[in-house]
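Apart from one protein chain that is not included, each protein chain of the complex appears where it belongs.
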Amino acid sequence: MQVTFSIQRYDSSKDKKPYRQEFKLDVEPTDRILDCLDRIKWDFEGSLTYRRSCSHGICGSDAININGKNMLACQVLIQDIKKKRIKIDPIPGMPIIKDLVVDTTDFFAKYEVVKPYLIAKNPPPKERFQSVADRALIDEAVNCILCGACTSSCPSMWGNPNYLGPAAMLKAYRFAFDSRDEAPAEHLEAIDTSDGVWRCHTIFNCVEACPKEINLTWHISQLKKKMVEREL
Amino acid sequence: MIHKHDVLIVGAGLAGLRAAVELAGKADVAVLSKVFPTRSHSGAAQGGIAAALGNEEEDHVEWHIFDTVKGSDYLGDQDAIEMMVSEAPEVIIELEHMGVPFSRTKEGKIAQRQFGGHTRPKVGADGKETRVAIQRACYAADRTGHVILHTLYEQCVKHNVHFYSEYYVVSLIVKDGVCRGLVAFDIQTGELHTFHAKAVMFGTGGYGRAWKITSNAYANTGDGVAIAYRAGIPLEDMEFVQFHPTGLWKLGILVTEGARGEGGYLKNKNGERFMKNYAPTVMELAPRDMVTRSITTEILEGRGIDGKDYVHLDLTHVGEATLKERLPEIIGFAKTYVGVDPVKAPIPIQPTAHYSMGGIPTSLFGEVYLDEKGTILTGFYAAGECACISVHGANRLGTNSLLDGVVHGRRTGKQIAKFLQTAEFSELPENADTADRARIDELFASTNFKESYHHIKDTLRDNMMAKAGVYRNEKDLKEMKQIIHELREKYKNVGLRDKSKNFNTELMEVLELGHLLEFSEVVVEGAIARQECRGAHWRTDFEKRDDTNWMKHTFAFRTEKGIELKYKPVTVTKYQPMERKY
Partner (left out) sequence: MSYKHLGSRNSGAPGWLFQRITGIVLIVAMVGHYILMHYTPTSGHSFASTFERMQNPLWKVFYLSFVVVGIYHGLNGVWGVVRDFKMKRWLSMTILGAMIILGIAFAVFGFMNVLVF
């Protein structure tokens, strides 16, 4: 069947503003959007630029905006879209480098703010014990692939680009709620700021955008509760 | 622009990052990666990482050593295997301390599961000793690689390791037997940078992308291997490429061996568990090369599902709760890509090019060999999948790859630290980047797109799959060699359509293709020469393993006359080769 792709093009080194280009492609219903982008690049437009690597939703390279929603290009098939016209844009809220490639410098700077590592001293000779129940607390949070789909979809981030965003919050949760971490306060303090967790207004866009089906808003709520317990 | 660092690590997968963590604080270390570090393909590893922790049942390092030697079809160097496996428990505990969120046993210890080829002795009712599957693979659901990769990156962030993200290395600077640095371009700006260093380490991963059906990422184009080879370093055992038995049909996406470790069955079109005909004691948990050949045989003999080129991986009897807890990613993949819910229906699978046993020859400490006699190239190191030590021999056991990456990344890091105590910066040759600059300028200057690079790539990958895949023979391999020659000629006429230096991924794809062609020829040459069946290298024109003539590693040298093959004997310590039955 034939599908029309309308792709936003923009090369920050030469274009004044973005424009759209259309491609008609004969596709199979089971083709991934990523496969289609590859075919466009290889057969029609060599300059079409996007990131990709693992092609099955674990590396987090290819978050793009498909028909208005943030998704991974490798995780969406033509048959999932149910439209003959597919609109493809870079994920919003981040500066565009070229076509679908955005600048993630800020995104990762925000990740680093929350001290994204286990803080624990004096390890025992064997592994630290962790109960199955304690491990379950962080089970969703450790699945994050840092693709940026959530933070890019967050209206609070659009309004205030300094807001750390859901991905950084989730990372803070992943350590603050890890029973092995000895200094949850350090992760929490990093997000208990004017640009931190309080900018989340439970809009749930992040939950809808997450390709790993992580309930980010729930995790952020847990952080808020923990913060209140700490302060009062 | 010239950058100067004590150590440059190329590749930010498990080996590269583990080495960086080891060196952080001790030296000025920088990591270059063509993708952002957490996008590295180590993160796609699913099932586990092996260590004889004995958390679930009695286990011994000795048993793990034996399994690895036997799994390697006796091509693995036994001193290297012994060292890796003995360090395994220690490095896993270290990973846990760094924060890796392993799944847990009821007592709160690191959970372990069964995996192919990992066994323990068991005395049967008849008094005979057989070997049955053991729970040795430490896991975090089916995301073990992902959580270890992220944890190591977190440690790098903690220790302020410097990253050059989205830099693509194009050549090594080697002069007078000393590695002095490398040349790379910044993908974002297209500018060439020269890096000056006392030590360079490659952890650049495998080369599975040369085959059509593969579990490997787009990024796994064997860049490191090809760049080293061009710099005058021989390549070892390149003909050994593992096909994982269970890739999703058509796409090749990995379905972890852990699925069989949790009890999954392989069935042909008659619904028969055909592994009973090939490996009656361990069935589906035989080593990968054997399972892959069994599946391929079933398909070739017409017992694929509906006569097509796939069989079924049946998990329906395992139970929804177990699947959701231990194999959540697999459920997701199957639903997304083949529309199958593994709780209710079997998954269509076929073998997929997965792991590169061959690569850059190294010592036990990651130092790179310049020849089969053991001459070392000063200042250059390699670890992980791009290296060949060789611990995996002719066939790697599942969960030994993450172990390889972490153990050898760590050990190489320690070795580099030792080297740095006395090492100085060797002078950089003038105009070290001239050749690369000329090559890139030439590509940008090309006015027409005479040959399409993706057409060359597709032709290569289709043919490598058909002629240098699971089963091989001399006729096919020689044809393959000819095809590669023709493709290399065509490659000379490849140009760029994208003339913008800003984030030019077309330029990268063209350079990657050059690497694919470079090492594929070495794979084929080694495969033609090796006249026996061993592990992942299975020749239909030979009947079996030939220990008299072939207990040796292939060393391929790049010479002006073409590829020259030399050989190095396998190191055997305790285990004499015997027939490999399961």
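By letter and in written order, the chains are A and B; residue numbering begins at 1 in each of them.
As a working rule, a contact is a pair of C-beta atoms (placed from the backbone, for glycine too) under 8 Å apart; a residue touches a chain by one contact, two chains touch by 3 or more.
Just so we're clear, the structure is a prediction, and the values are computed from it rather than from any experiment.
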Worksheet entry | Shown chains touched by the chain that is not drawn here | A
Practice prompt. Please pick, from A:D15, A:D80, A:D195 or A:E208, the residue that touches the omitted chain in the full complex.
Written response: A:D195
Worksheet item: Taking the entire complex into account, which one of A:C74, A:L118, A:A141 or A:L164 touches the absent chain?
Response: A:L164
Worksheet entry | Listed residues A:D106, A:E140 or A:D178, member touching the removed chain | A:D106
Worksheet entry | Absent-chain contact - pick from A:V3, A:A73, A:I214 or A:M227 | A:M227
Worksheet item: Touching the missing chain, which residues of subunit A?
Response: 106, 109-110, 112-113, 156, 159-164, 189-190, 192-199, 201, 224, 227-228, 230-232
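Quick note on the criterion: only the chains that are shown with their structure count from here on.
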Discussion item. Taking the mean of the CA coordinates per chain, how far is subunit A from subunit B in Å?
Written reply: 28
Worksheet item: In the complex formed with subunit A, which residues of subunit B make contact?
Response: 35-36, 38-41, 43-44, 92-93, 96-99, 101-110, 140-141, 143, 146-147, 150-151, 154-155, 157-158, 188, 217-219, 251, 253-254, 329, 332-333, 336-337, 339, 449, 452, 454, 496-506
Item to complete: Would you mind writing out the residues of subunit A in touch with subunit B in their complex?
Response: 11-14, 30, 32, 41-43, 45-47, 49-61, 75, 77, 97-98, 101, 104, 108, 112, 115-118, 120, 123, 125-132, 135, 138-139, 142-143, 145-146, 175, 178, 180
